[in-house]
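As you look at this complex, bear in mind that one protein chain is not there, while each of the others sits in place.
And then chain A:
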Amino acid sequence: MTRTVVVVGHGMVGHRLVQALRDRDAEGAWRVVVFAEEGRPAYDRVALTSYVDDWDAARLELDGARYAGDDAVALHLGDPVTAIDRAARAVTTASGRVQPYDALVLATGSAPFVPPVPGRDLPGCHVYRTIEDLDAIRASVERARTGVGRGSAMVVGGGLLGLEAAKALRDLGVSPHVVELAPRLMPLQVDDGGGALLKRLIERLDVTVHPGTSAAAIEADRGRLLARLANGTELDLDLIVFSAGIRPRDQLARDCGLGVGGRGGIVVDAACRTTDPAVYAIGECALADGRVYGLVAPGYAMAEVVADRLLGGAAEFTGADMSTKLKLMGVDVASFGDAHAATEGALEVVVNDAVAGTYRKLVVSDDAKTLLGGVLVGDATDYASLRPLVGRPLPAEPGALLAPAGGGGGVGVGALPDEAQICSCNAVTKGDIRGAILEQAADDVPKIKACTRAGTACGSCVPMLKQLLASCGVEQSKALCEHFTHSRAELFEIVRATGITTFSELVARHGSGRGCDICKPAVASILASLGNGHILAGEQAGLQDTNDRFLANLQRNGTYSVVPRIPGGEITPAKLMAIAQVAADFGLYTKITGGQRIDLFGATVDQLPAIWRRLVDAGFESGHAYGKALRTVKSCVGSTWCRYGVQDSVGLAIELELRYRGLRSPHKLKSAVSGCARECAEARGKDFGVIATETGWNLYVGGNGGTLPRHADLLVSDVDKETLVRVIDRFLMFYIRSADRLQRTSVWLDSIEGGLDHVRDVVVHDSLGIAEELEAQMAEHVTGYADEWAGVLADPEKLARFTSFVNAPGAPDPTISFRAERGQSVPVPLGIPEVVSR
């Protein structure tokens, strides 16, 4: 007989319970009824701060959180449970519904703790917990902008959540003050030494930190707020965000007589059962072994335990690893194991490098042989290799392990046992990864990611994945092909430094043999990126793939397609008619592309110049649909027409497309501009995508569709157009310099050492000191641009190559024929391939 489990609360942990139960309950033993207080299904609260990037709440929704198509789950949104009748085994909801249960799971989570400061209820005072909280904070910031305010805010609480809130405020363009009662930031995770460095690094980012004090009083002051701190400081503010910890939401449990802890939290045993065996509690509302866990991972572990118990299992929750690694406003912070040296006799080894801005501490046992924990601030690269060693013998002297990253310090992956977790985000062990490499033939990082999901979340373990490949004997050759031992990036540097302008000179001086279909187009692309005239000039023509050689796209029957540039997708009726007339006159098949332009199919090699003569005369130029180059900058209609648009997306898209047209790169480049956060241009699926904000533009990079879709990452937010263009200039040129051949920006970002943060350091903060050079290179491209097709039409020598037969110019290719389909010409399929294969 089917029993009913009622789940109270639909946060991340409640949702995980439902998922885990439904995944395992093959027999259909349980019907699940979920009551949610919030009006939306479970969303990723851990990523709440990223809501500021695009104000797209739907993006945060957790996968499968609506249980579409699952009749065994009933989800009631916006109808919280108000009472539990344990004797009758039934709950009552706000709407008056009475729902009987066989088992009850409380997943009510926690509420923000607001210290009892006078004035804490004044308008402009917020908490930081839900999407609605962030909407309210945004409204306060906007009010401050339009009124007398200068955009000043205070965050009460300098822990993990407080700094997240400070980041959100900074992303909203406000310079926040952070007030923390403890003498340092993140008191739970770091020690005094790490906290001091953290304060220094955070303050560089326009955040003012007030440690060792608290908010004493808040008063309304002519439409603003005046906050007095306990140390006497007074702050003029527009808004205040309380983010000073959490309190378990245990009122329902208290009301029905379940056991609760002295400082709150529903008491549970190792089975996550409350004092009533029919009632469980999981997540931040539960008090397990005397402790409330304020992280999501332990909550997930509890959800798994309860799912197992409901199905007759004996799983136990035995505490959780509280290790943390995060990046707060670009500052690495990690803490793991016994970070505060609470173990008796524990010894601390500290390297505090004020110049490099890094603080590294290891906690070891009294005999200095076993690693107990540690704190890393400023550079947490070694977190991935150190954390799995906790409780294990140290592979080297503690001091050697703390040597600066990259300086020969750290732990080799070889020292780790197979069960050590390499990717803590997705719980992937060294053994899992070795298995993928040795048994599933995963011979590079992207394949390991696909097989094991290691490295797909925060990416901090990617260097370890590379080490593991090497230790498994997989050589990561960077050689471009048999003719060059260099990588594409190295060849780029050689060409740039030596000024070599031909492939034959490059292969003679730095390679071997005569080249091939891999290195020739790659070098042709490098030569073109560095500006060496027309891509079909002289020897360059023979290096190009057929698409570039004929400036058109080869199709399956040997004909080509033609795509004139339509910047931003904006086109006049007259130009539309010109394209239509060309298509009609040459019998070409026409189709609208995904990049908001028009593709004309079925042109033979010798027709291409005649077609382009007509297109150039009508004012068109090459669309580079054939090249590893900028394709299009797609746009939505923007503020000119759209009721919702906040910026002129079409205008910017045209400007960007004209700026970067013809830019040769390691792979094709796609872009888009959306005029508001609704993102109709799908900019986050592009190599570089721009989304309008009320006051500027957000730039996202590394997006991709195709077989491995990837949402682009936010690179800079709320910048003006000049800054935006400067950052794109640098980003594209840095990509062109350092990417591998045929490596899209998405894969490049995932494989470059340091990932997005490194790229941001280089292109925004100029950490390599090359920003000026990158900009100059782009400026050269922009001024040197000339339409490739106009160049061919003006040069009889280049035109002469557009013949089907060298001995019979004008003779049609007898293998090409067309038939009609839906009113257009399509190729007659060429005979069944006569391939005789082994």
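One rule holds for everything that comes next: a contact is a pair of C-beta atoms (placed from the backbone, for glycine too) under 8 Å apart; a residue touches a chain by one contact, two chains touch by 3 or more; residues count from 1.
Note that in this section contacts and distances are computed from a predicted model.
One chain of the assembly is not displayed; among "Branched-chain amino acid ABC transporter permease", "Rieske domain-containing protein", "Glutamyl-tRNA(Gln) amidotransferase subunit A" or "Spore germination protein KA", its UniProt protein name is "Rieske domain-containing protein".
Across the entire complex, the residue among A:417, A:542, A:619 or A:784 in touch with the chain not shown is A:542.
When the full complex is taken into account, the listed residue touching the unshown chain is A:516, out of A:230, A:396 or A:516. Considering the complete assembly, chain A touches the hidden chain via residues 482-483, 513-517, 519-521, 539, 541-546, 549-550, 554, 556-558, 804-808, 811, 813-816, 830-831, 833-838.
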